[in-house]
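One chain of protein is taken out of this complex; the other chains stay put.
Let's look at chain A:
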Amino acid sequence: MSKQFQFKLVLLGESAVGKSSLVLRFVKDQFDDYRESTIGAAFLTQTVTLEDQTTVKFEIWDTAGQERYKSLAPMYYRNANCAVVVYDITQSTSLEKAKSWIRELQRQADPNIVIALCGNKLDLAARRQVSEEEAKKYAEEEGLMWGETSAKTGEGVSDIFTSIAKKLPLTAPPSARGGARAGPARTGVDLNKQAVAGQGQGEQCNC
C-alpha cells in the first residue's frame, strides 16, 4: 500500500506577484487574468503523487500580500512545514520583499521549515528585472530551494511543488495523530497508518 503524508504549506510574497495564481494553477490547473487581490487567507488542498507512489497532500494557505495585513502572516505560517516565497521576475523590488519574508521565516517559523523561493511570471521573461543567477545565488547562500514558474502558462508550477514534496521528511512517527486542520502536523502524517490504527489492527506501538 502506498504511503500518504500531509503537510501544511504557506505562500508568502508581495502583493500581485502571483501567489493566488500559482495556487489556482496547481490546484485547479486554471489561470485568471484578472484576479482580485487576496484580502484574507485562502485554504486549499492538493495532492501530489511521487514516483514511488507515495502521495503528499498539501494543505495550502495562500496569504494576503498587501503590506497592511503583514501582521497577520505569522498566524498562517506558524506550524507550517513548508513555505513558498514568491517574487515577480519583472519586479526587482519584489525580490527584496521576498528576502525580508525569508529572514522573518528563518527567525520566527519552525526551524525545520522547508523554504522554496519562486520567481513567477516566467512568461514575461522579456521584461525580466531579476536574473536567474542573482536569485539562484541568493537561494544557495540561504540554503533554499529555487525555481522559476509561470502561473499563466503553467510552466514550472507542478515541479516546484513536487520538489518540495520530495524534500520533506517523509518519515512519520507511528504515533502521529490528530486532525490535520486543527493541529497541523510538524512532520508528515501517514494517513494510511492512521486508518490502520483506527481499525484496531495497528502495528507495534511503543507508547
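Basically, contacts are C-beta pairs under 8 Å (C-beta built on N, C-alpha and C of every residue); 3 or more make two chains touch, one makes a residue touch a chain; residues count from 1.
Convention: contacts and distances are computed from a predicted model.
K.L.:
Which listed name, "UBC core domain-containing protein", "Geranylgeranyl transferase type-2 subunit alpha", "DNase I-like protein" or "Ras-related protein Rab-17 isoform X1", is the one UniProt assigns to the chain that has been left out?
P.N.:
When "UBC core domain-containing protein", "Geranylgeranyl transferase type-2 subunit alpha", "DNase I-like protein" or "Ras-related protein Rab-17 isoform X1" are compared with UniProt, the left-out chain turns out to be "DNase I-like protein".
K.L.:
Considering the whole complex, which of A:61, A:101 or A:146 touches the chain not shown?
P.N.:
A:61
K.L.:
For a quick check of understanding: of A:16, A:41 or A:145, which residue touches the chain that isn't displayed?
P.N.:
Of the listed residues, the one touching the omitted chain is A:41.
K.L.:
What residue numbers in chain A mark contact with the hidden partner chain?
P.N.:
Residues touching the hidden chain, for chain A, are 28, 30, 39-43, 47, 61, 64, 68-69, 71-72, 75-78, 179, 181-182.
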